[in-house]
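Yeah, one chain of the complex is gone here, protein chain that is, but the others are all in their spots.
Moving on, here comes chain A:
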Amino acid sequence: MLSGHTVSQSGKTLLLGALLVTVCLPLGACHKNKHARRAGSPVSVGTLIYATDREPVCLDPHVQGDMPQVFVAQQYLDSLVSMDKAGTIHPWLASSWDISPDGLSYTFHLRSDVTFTDGTPFTAEAVKANLDHMVDPATQSSTAGGYIRQYHSTEIVDSHTAIVHLSRPYAAFLEVLAQGFLGIESPQALTRPRDLNCQAPVGSGPFRIVSWDRQNKIVFDRNNAYHWAPPTALHDGPAYLEHVEWRFIPEPSARFAAVQAAEVDAIDSLPPEAETPARHNADLWVLMADRPGNPTNGTLNIRRAPFNDQLVREAFIRSTDIEGALSSVFFHHYRRAGGPLTATTPFYSPDFEHAADYNPDKANTLLDQAGWTTKDADGIRKRNGQRLTVHIPLRASLSNSERTLWEQVQATARETGFDVLLENADDTSVNAREGQWDYDVRVGYWNTNTADVLRIVFSSEFLGAAGIAGHHQNESGFSNPEFDRIVNAALLTTDSEQRRDLYYQAQKIVSAAFLQITTYPQTTRLAISKRVHDIRLVPSLNVTTLYDAWVEQ
């Protein structure tokens, strides 16, 4: 069926191409015409069908806070501030702001012409209700709530002025406010029970959620009153699309087949094996960007043996051939991300990219030093009769490419004498194990637009249980007072040279502690029909926005 589609598609294209050549050659205006068509003016009609892999657990991005939620949130929520590609913060729902000299109070002057799609006007009350909602333990917010732990309270000065008080200075505050995870919802809607707000949250964004048919799709309608687009957008006023269908097609090959067959207009999470075919397909264009933060990784649990021993951690990381996986199952399309920060993150330093490269000889020496000197009949190293075993739970929702990467890690680490057990389980069981520190390696990532991600992923402040399943944002269990001091100091200053220096030291400490096998950057990967124009990625997290998008009729 798949190849059938491919054949008929390329057949059609060929025919169309031949036709164009015959028609256009005598006129000599082919190229110009084609260009004019691409740059044509937007039309305010039609539906766009967008297909993605994972379904959110809740449509309110304040709850839990995983990537599928923010992709949906970006369509129906606005944020207080926006961020451009250079990282500069611009107004959005807040038209301006003042920061007190001690960095503890942010006075936001709000737009007065904004209304939520349930009719509630946007006021200082909404700012307070949203920030309070994010930090409320009942919301079980791992991401948004984790980002604003410094939040103390909001003072309502008048209907369109709000002062946000922080308990400690937080230099990354505006950056995280620009993320869709901290989008502003209708305060009226937030008073409803959590499950109801998860099913049908309300924002002030360019689209509003009409329905969520689980395991199938979310339907959005255009918000016709919208005229408060951020300066990063290409236009102002209502969105061009009348409707958006947000479908869930978990199977990568089926998702790619759907966009090839023009059953859907755009897909995300384009699988690596489909990248070259997508680029060669005359009917498609691709849009890709790395997301800032802590790259895709396996985090080593240092709270129990064998990874409580740093020598064993370094040996494990050095025994795994990540480049091999990137060249095979990822078809050379993914770059290696060696350090604790993705290259697109502010204050990233390339100096730590090769801190723990594949080096089986060194791995063997380290294991000998650590006392894992004998080997059993299977070639697995032993110490005091104990086998060198590494447990890696793999969740059912993990992609096949990622799964294969870990199989390759298993195979290469085995050559050094590690018995790596890949334990397939449903997502709920894996979440439960993470909550109990019952793993040696935890497969994950953390997308955020600031180097402060280091504090969330590695500082002792984030060792407690978080989110719905009670996982830990600091999944390695690393606790180092010097590191904690540095990442906190980096939040006290807005001087970028000072921050760069502090984040350099922080990257150095975690690299030297061998806490993660970092693999490749998290990437937004879209394949889009050429009938569709101006799908953009919002620079704060490189998340899709359909606000400027339009479909040729």
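By our rule, contacts are C-beta pairs under 8 Å (C-beta built on N, C-alpha and C of every residue); 3 or more make two chains touch, one makes a residue touch a chain; residues count from 1.
Assume contacts and distances are computed from a predicted model.
Trainee: From the list "ABC transporter permease", "Aspartyl/glutamyl-tRNA(Asn/Gln) amidotransferase subunit C", "Periplasmic dipeptide transport protein" or "proton-translocating NAD(P)(+) transhydrogenase", give the UniProt name belonging to the chain omitted from this structure.
Mentor: Options "ABC transporter permease", "Aspartyl/glutamyl-tRNA(Asn/Gln) amidotransferase subunit C", "Periplasmic dipeptide transport protein" or "proton-translocating NAD(P)(+) transhydrogenase" narrow down to "ABC transporter permease" for the missing chain.
Trainee: May I ask which residue of A:273, A:461 or A:501 touches the chain that does not appear here?
Mentor: Answering carefully, the residue with contact to the hidden chain is A:273.
Trainee: Looking beyond the chains shown, say which of A:403, A:500 or A:531 touches the absent one.
Mentor: Touches the omitted chain: A:403.
Trainee: Thinking of the whole complex, not just what is shown, which of A:327, A:374 or A:496 touches the missing chain?
Mentor: A:327
Trainee: Over the whole complex, note the residues of chain A touching the chain we left out.
Mentor: Touching the chain left out of view, chain A contributes residues 2-3, 6, 251-253, 271, 273-274, 277, 321, 324-325, 327-329, 396, 400-401, 403-404, 406-408, 410-412, 414, 421-426.
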